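So, subunit A:
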Amino acid sequence: MPLIKDGRIVEDDWVAVADGEPVPADRPAIVTFERWQAERASFDGRNAALGVRVKSGTLAPAIAPDLDRFALVAIEFPKFRDGRGFSTARELRERFGYQGEIRAVGHVIPDQYRFLLRTGFTSAEAPENTNPESWAHALTEITVAFQPSLDDPQPLSLLRRRLGS
Partner candidate 1 sequence: MALSDKSRNEAVLKAITANRLRDGEVIFLAPGSGWVERLDDAALFEDSAAETALAAAKAQAEGEQFAVDVYTFDLRVVDGQRVPVKTRERIRALGPTVRIDLGKQAAA
Partner candidate 2 sequence: MNHIAPGRNAGVYSYDDIDRRFVAERVEQFRAQVERRLSGELTEDEFKPLRLMNGLYLQLHAYMLRIAVPYGVLTAQQLRKLAEIGRKYDKGYGHFTTRQNLQFNWIKLEDTPAILHELAEVDMHALQTSGNCVRNVTTDQFVGAARDEVVDGRVYAEILRQWTTLHPEFTFLPRKFKIAIMGSDADRAAIRVHDVGVFAKRNERGEVGFTFYVGGGLGRSPFIGKLVRDWVPEEDFVAYLEAILRVYNQYGRRDNIYKARIKILVHELGQEKFTQEVEEEFARLRGPKYRLAPEVVDEIRRRFGGPAYETLTDEPESFQAAKAANPDFARWVAVNVLAHKVPGYAAATISLKPAGGIPGDATSEQMELIADLADAHSFGELRVSHAQNLVLAHVRQDELFTLWTALEANGLGTPNAGLIGDIIACPGLDYCALANARSIPLAQAISARFADPARQQTIGELGIKISGCINACGHHHVGAIGILGVDKKGEEFYQITVGGDPTLTTAIGDILGPAVTADETVDAIEAIVEVYLSNRHDGERFIDTLKRVGHGPFKERVYAAH
């Protein structure tokens, strides 16, 4: 599936590894959180970057103790209407100080892109055949926000800020 970063489709350096499949040692790989919990010792000494994929019901505190092991956290949206991931990302950033990549995976739509960035996501997996223009457009169509957030906006007051694009 196409990966969206900074409003455009980019190459994905990461490989998503299904449970039971071998984890490549020489390239960045994303494993499920369940696999990480079951086989964590097997990743000791790993050189290539490791990412973890969490289900929407797995909240930030559950993965917080291991965050320093992950260069990427992929948060699953089973359907785009399930908005738990927005809180998870925000907590990873604000409460646990996570600096790595946070990726939205599963079902997200361009109309959510701005919300994703504002809650701390850095990339999003788009559906096949997605229209890249819709993702790019999502970054410019609204230029005002009414809440503090993580995408470094210029405050106009506590309530209002100008969004950069």
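As a working rule, a residue touches a chain if its C-beta (ideal position, glycine included) is under 8 Å from a C-beta of that chain, and two chains touch if they have at least 3 such contacts; residues count from 1.
A quick word on the picks: all candidates are chains of the complex that A comes from, given by their letters.
Since this is a predicted model, take the numbers as computed values, not measurements.
Every option in 1 or 2 belongs to this complex, yet subunit A touches just one of them, candidate 2.
Subunit A meets candidate 2 in the complex at residues 59, 80-84, 86-88, 90, 95, 109, 111-112, 114-115, 118-119, 131, 134, 137, 141-149, 156-160, 162.
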